[in-house]
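A quick write-up on the structure given underneath.
Here the complex is missing one protein chain, while the rest keep their positions.
Labels run A and B following the written order; every chain starts at residue 1.
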Amino acid sequence: MLEKLLSAPKTYYGWLGFLLCLIAGCGLVYWQQLQTGLAVTGMSRDVSWGLYISQFTYFVGVAASAVMLVLPAYFHHYKKFKRMIIFGEFMAVAAVVMCALFIVVDLGQPQRMLNVMLHPTPNSIMFYDMLVLIGYLTLNIIIGWVTLEAERLGVEPAKWIKPLIYLSILWAFSIHTVTAFLYAGIPGRHYWLTAIMAARFLSSAFCSGPAILLLLLFLVQRLTDFDPGKDAVKTLATIIVYAMCVNVFFYLLEIFTAFYSQIPDHVEPIIFLFAGHDGHLAWVGYWMWTAVIMAFLSLAILIPPSSRTNPSLLSVALVMLVAATWIDKGLGLLVGGFTPNMYETITPYMPTVREIIIALGVYAVGALVLSLLWKIALGVKRKAENFSG
Amino acid sequence: MYNAKTVITGIIIFIVLCTAPFWVGLTGKNYKSTGIVLPKDEKNCVENVKFMRAEHMRLLNEWRDEALRKENRTYIASDGKKWSISLQNTCLNCHSDYKEFCEKCHVANSVYPYCWTCHIIPGESK
Partner (left out) sequence: MNKNRRSFLKAAGLSVFALSGGLAAVPGATQARTAPGRYDRGDNAPHAKRWAMVMYTRKFTGPEDYEPLIVACHKEHNVPNIPGAQNIKWFWLDSYEHTFPDDMNAYLNEKIRAASYPLLCNHCTNPPCVRVCPTQATYKTEDGIVAMDYHRCIGCRFCMAGCPYGARSFNFIDPRKFLPAATPNPVFPTRMIGVVEKCTFCSERLAAGKIPACVEASKGRILFGDLEDASSNVRLALASNFSIRRKPSLGTQPGVYYLI
């Protein structure tokens, strides 16, 4: 099926070339980080994780979200999703690749990373995180490839793939649950010490992941003639609304517990995120308020069916939803977890330019993997369904 | 098989080329001593020379785990002599000339261990 990559318009190769240049450029900055150490980042003794780990967390969610297509299609036989599933699965592959790279760039001694396998440590959540991510990546590559090959040949996929698909559905929940456990089991980090963390992660993933998928599919629809299907888009948008409502609801539950109990340890991170300290709003505060506004605006557009079915309004709402969830999980979660620090004082954190460039490089790798895989999928679908692209 | 002759000759040439270093090595002509300088005041290492030459890194790894994790900080060698387990304070005590001992052999064998990013080479601290 790789031959599908050989017959593409010039613009496609131009895009790949651009991504490769971007990766190489960002790679140089990463090389510098390897030489001088993580001193090039904004992280510190008190804020020991930053942008890299937060992006890792966010993209585990994106990877897990493929299940929102697979589950209705295979557990509820919702046939209309079947055309889109492959894109969800391949997006999950790209997302897991990004997760792995975000972990690698965050390590102080990346050449020793296999120590996690050489000295398996069942009491560490990181160990399980590695297992579930590798497993999920493998499952999605196998399932995606086998089903796509079957589609190309115009036959039903081999029977043995079914159990793997069912397994991948359960597995998707596990990857984000385990990622939440990285945070939720740590004593003394009050913003993270909440039993609802895994549920929050899943709800946020199940709205933001499909939202990113839909936005990307709309883009593909513009560039090619591929049509994800009106009903499928409608159903997926409904799923996104429910998940986002649950996500906002869960966050409000956190607010209630913190502020009604008035336990300072639980109140302080939230106050820092939304009101700053000593009367000064921290930079992250502006982002948090933007997230709040965009979360509610996106819900205001997405909840009424009339605006939800309007394609351009839907796109705007999805962009706002993705931004809001990204700020919550890709920024606020880490900053709130480390501020106030373990002495109940404030150590400010802001990613440095070089840190952002390295993260951008990982994004570019994700985009490259996605572009290659989706091109193959589109090529097969085009042959099988005769649309032009 | 198509083009059997060319294919088989190709495979043979490939195998010969790949294994060439072994054949050349067997002739023994290219063997050069690394020219390392042994410590002057001490004749015996922890274990015999053959073992130390082949296994010193494995021994060091084992020493590290025994000393740090099991608190076994003494090594009783096969000749019964007791040694305190420490690269910096036992090994480098005799092998105090890093350039003439460790480095010469490591460079000759193209191995670049990074022990010295942490462990302090004798005389290095100025």
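The rule is simple: contacts are C-beta pairs under 8 Å (C-beta built on N, C-alpha and C of every residue); 3 or more make two chains touch, one makes a residue touch a chain.
Predicted model, so just to flag it, every value in this text is computed and none were measured.
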item: Residue in contact with the excluded chain [from A:Asn123, A:Gln262 or A:Ser306]; value: A:Asn123
item: Positions on subunit B contacted by the hidden chain, ascending; value: 46-47, 51, 55, 58-59, 61-64, 66-78, 82, 84-85, 88-89, 114, 117-120, 122, 125-126
item: For subunit A, residues in touch with the removed chain; value: 36-39, 41, 43-49, 103, 106-110, 112-113, 115-116, 118-119, 121, 123-127, 130, 182, 185-189, 337-338, 341-345, 347
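The working rule: only the chains that are shown with their structure count from here on.
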item: Interchain centroid distance [CA atoms averaged], subunit A/subunit B, Å; value: 46
